[in-house]
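Apart from one protein chain that is not included, each protein chain of the complex appears where it belongs.
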Amino acid sequence: MMEAESRSFADAEINRCLTPEEKIQFLRQMFRIRRFEQTSLKAYNAGKMGGFLHLYTGQESVAVATISLLGENDHVITAYRDHGHALVCGMEMGECMAEFFGKATGSSKGKGGSMHLFAPDKRYWGGHGIVAGQTPLGLGIAYALKYKGIRGCCLCYLGDGAVNQGVFHESLNLASLMSLPVIYIIENNGYSMGTSLARSSAFKQMLAQRAEGYNIPWDHANGENIYEMRVKTQAAIERAHEESRPTVLEIATYRYYGHSVADANARKYRTPEEIEHYKTYHDPLRLWQKRLVDEGILTEEQADAIDHEARAEAEVASRFADESPFPTEADIFTDVYSEVDQPVGDGPHGTYFFN
Amino acid sequence: MPLPIEMPKLSDTMTEGTLVKWQKKVGDKVEMGDVLAEIETDKATMEMEAFDDGTLAEIYVQEGEKVAVGQQIALLALPGDKPGDAAAPRPAAPVKTSAKADSSTVAPPAAPAPVAEVPVPASGAKVKASPLARRIAAARGVDLTRVAGSGPGGRIVQRDVLEAKPGAPAAAPKRPGTPAQPAMGAPAASVQSIPALPAGPNDRTLPLSGMRRVIAERLVASKSTVPHFYLQIEVDAAPLLALRSEINATAEASGRGKITVNDLVIKAVIAALGRVPKVNAAWAGDAIIEYAAINLSVAVAVEDGLVTPVLRDAAGKSLGEISETVKDLATRARTKKLKPEEYQGGTFTLSNLGSYGIESFFAIVNPPQAAILSVGAAVKKPVVNGAGQIVAGQRMTLGLSCDHRVVDGSLGSQFLGELRAFIEKPALMLL
Partner (left out) sequence: MPLITYRKALNDALAEELLRDENVVLLGEEVAEYNGAYKVTEGLWARFGSKRVVDTPISEAGFVGMAVGASMLGIRPVVELMFWSFSYVTFDQIINNAGCVRYMSGGQIACPIVIRGPANGGTNVGATHSHTPENFLANTPGLKVVCPATAYDAKGLMKAAIRDNDPVMFMENTLLYGEQWEVPEEEYLIPIGVADVKREGTDISLIAHGRAVLTCLKAAEILQAQHGISAEVVDLRSIRPLDEETLLASVRKTHRAVLVEENKPFCGVDAQIASLIQEKAFDELDAPIQRISALDAPAIYSPPLEKLQLPTPDRVVQKALSIC
């Protein structure tokens, strides 16, 4: 039955049109995220960066599958577990790693940190640190698209913990009321920080089902199945493009590490066996690699080569970050006010900074 | 090349970690992702992962040791490394126990501060002037201690400085301010402070308590503005001591408290002040105030200074009342339980250092009072009696420090004469 369902997703039009190169590219992107994050964790452990580091490891397939469908007027915004989305949207490992290291060559010149990666030129709007704080921003991006008469949409990612924030519900209400092309993708990894889904959310069948209350279509997908995620996401994108209507899509996934690397109880609120089970039987990289080998479009040796390229790329990024300079003290006061950075007319007037 | 493994940073706040347990032994094969060791951070015990494949070649930090983040704790031989390849630098010693680490970080005592080369301005910090007035005064060479302030609370403001001539004597305030304050508590404005020898490494620098500061200010003001002179007289204390023994013998029998020599001296002082009321007086700037009531300040030594609680309306008090009241005031003075009205408003002060064996001394006048009596110990010494014989006597030396503006030599002598009469013939106090 599952086999059959799985085959039907693979056979869907949106997946049948994929070229072998595109499928291999998905694997490459997942390897890049994983090796990038492992390298960043190594650097974190070596004291190269401050603060938190929220690893996406285990969830890579979600960003890869959903973002693979986006066109030139489609946008992405997410929360603080943002490394995967950033790389899939086209950000370079070097600028991201340098940002983690707090270097002037970082994507935000060392002013944002790992939770705050941005690349508006790639229609990637961050990287936001407050749980669910990005949900109305994604709505606003959709609002702007509709206002300007652009046929596009915004994929707004959130975790299973964010669904309990009031502003997410306000956003759902507005999305439906104003009929905006926003797609909320709940990456349900089972834990909001250290609290399991069962202990944090009241729901009937799925978290996404809450959308019913706002008259918003919803669906769910298995995060280890790239074909399925592409089918479900494509339906939401079409709804956004054709009808300017929102969708809530819930994707079941799993993170191997703690909420952040500073999560002292990462292996206490769930058993090591549970983590091992996911790594062994549900790892999206392994599963996709096996599928491509089964489909006969990739050999194990080619997969290893892709892995090694990803490791090498991450190493280069780490070295780049390491060798880059820190911002200067004067940089503290730039990028605060646009009028200070780029004066208009005879401005700026008055005092902007008070020390 | 083998790879050094360092103490990882496992949380946002971690600066050092304790190696709780090695999960791999030297010689074990290690795969990327394997748990190498358990590390106790400031938050919890966490697992330390291997980031590379290889063989654990060396362990530098034993279980239970605490080391700083970034310090090398082991060496991983990578595939292809030969046993002799170890290129690891010598790992640093583990962080010592926190107590020792703390003591090692204590800075050496600071070098003595150099004596200030800039002389302390004579016009002290106590002049109340606005910043603008100070600036203008400095520019014009106006001495602010000679300028009267017309601003709120007597503050010297711009207009006062503008109207003052450089070096001119104090003009009367432009606006009628509050009446002139009595000298009590007002420090002299122009006392040159002589720098103390700087504190050495074994010296203690004690911050001033409020009491110390008040004592300093008031006595500097007194000694530098009150024209002092001193009178001294030796009296026969034997009759007073005899009377005290007599009273205390009965007191003991009846269970009442004993009286002290000081109680008797106080009684005599009150009687003498009754006879010479001009000594129970104060300098008020443009007048002398002679007080009707005798409010006797009695100096009491307390920790870190002295206070002078007041025996109020002393004139009518019996010896027993005096004794009990003084005892109560002194006790509460030592425990800092006096109310302000209990140490303010004295008209004459008595200071007795006899219990320390001091034979004679002169206290500094307690302004605005006009005089202060310094009472020495009653000592046995040879005296020439009325019959011209040398006999053993009980003598007591009394010193009187006077404000010459109020009390002249003859007046002070008159007071001491009366006092001597009461001490030598205590029965007169009954009259």
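Some observations on this one:
As written, the chain order gives the labels A and B, with residue 1 at the start of each chain.
In the analysis below, a contact is a pair of C-beta atoms (placed from the backbone, for glycine too) under 8 Å apart; a residue touches a chain by one contact, two chains touch by 3 or more.
Since we're looking at a predicted model, the values are computed, not measured.
Shown chains touched by the missing chain in the whole complex: A, B. Touching the missing chain, out of B:43, B:66 or B:134, is residue B:134.
Residue B:151 is the one among B:151, B:346, B:376 or B:399 that touches the chain not shown.
For the options A:147, A:281 or A:326, the residue in contact with the chain missing from this view is A:147. Across A:179, A:215, A:299 or A:338, the residue that sits in touch with the chain not pictured is A:338. Contacts to the hidden chain, counted on chain A, fall at residues 77, 106-113, 116, 118-121, 125-130, 133, 135-141, 143-145, 147-148, 166-167, 170-171, 173-174, 177, 334-339, 341-342, 344-354. Of the residues in chain B, those that touch the hidden partner chain are 130-135, 151-152, 155, 157-158.
In this text, only the chains that are shown with their structure count from here on.
Inter-chain centre distance (chain A to chain B, centres taken as mean C-alpha positions): 66 Å. Within the complex formed with chain B, the residues of chain A that make contact are 38, 41-42, 44-47, 50-52, 261-262, 264-267. Across the complex, chain A is touched by residues 6, 8-13, 32, 41, 43-44, 46-49, 51, 69-70 of chain B.
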